[in-house]
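Next up is a structure, given as structure tokens.
Yeah, one chain of the complex is gone here, protein chain that is, but the others are all in their spots.
Showing chain A:
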Amino acid sequence: MSSQFVWFRNFKDVLSSGSWLQSAIFTAVFSFLVAFLSIAISLFLAVRADEVVRGAKSYKTLLMWGYAIAPPVAGLLGTMLFNPLMGDLYILLNSLGFEFNHIENANDATFVVTLIAVWKQVSVNFIFFLSGLQGIPKSVTEAATLDCKSAERRFWTITFPLLAPTTFFLMVINLTYAFFETFGIIDVSTKGSPGGSTATLVYKVYVDGFLGADLGGSSAQSVLLMIMVSVLTVFQFRFIERKVHY
């Protein structure tokens, strides 16, 4: 194998290729969905679990269990649940009349990977939110019950703002998770199909570099990815953290 210095050719090729742009858009949508949904669902579950008095321990343990599952295993579970021949969820969705087909339909495939990634992440977020909730002084919530009758209003005006540090932290963690750690889930479940529509940028680096043997293009993508993540992190800390009260 010979090598030749090509200046920024690889970057130019990457940025002008439609498949990279498609992957970038998918990554953005996917990351946003995963971060938003897993934070929202786990926050809801944590608030509910925090209110449970009887059997609280087993309830919480069950909700944390997912944490112990490795991403590829989660991907495998998803693959089985969505297997066109015997997957329970595949059969269920089709029997409900959705004409669900993630093998051919890009949106359906996105749904599958998002579902698996969110499910896998909810338990992690749940643990953090639960400890965040328990970190709010009891007297503060009690003072709020004297000041405000509506539990929903109390949540948005007192509990949620006090959880902001946790939420912010989880947002950073979850976006990183969606960017990088979902690799295992995608590799086991859709492998980026159909037509690369569920390939995140990280997955595409792997496919182009290791399977497509385009080491130069793949390296260029890695560098771009690093820049994107750095910019995103700086953005998060600059603009969102300011609104967070510690």
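Some points to look at:
We adopt the following convention: contacts are C-beta pairs under 8 Å (C-beta built on N, C-alpha and C of every residue); 3 or more make two chains touch, one makes a residue touch a chain; residues count from 1.
Note that in this section contacts and distances are computed from a predicted model.
Looking at the choices "Glycerol-3-phosphate ABC transporter ATP-binding protein", "Secreted protein", "Protein-disulfide isomerase-like protein" or "RNA polymerase sigma factor", the name in the UniProt record of the chain not drawn here is "Glycerol-3-phosphate ABC transporter ATP-binding protein". The hidden chain makes contact, of the residues A:G55, A:G97 or A:P137, with A:P137. The missing chain, though absent from the display, is touched by one residue of A:D88, A:E104 or A:D147; that residue is A:D147. Considering A:P72, A:P161 or A:P194, the position touching the chain not shown turns out to be A:P161 (whole complex). Contact residues of chain A toward the unshown chain are 137, 139-140, 142-150, 153, 157-158, 161-162, 164, 245.
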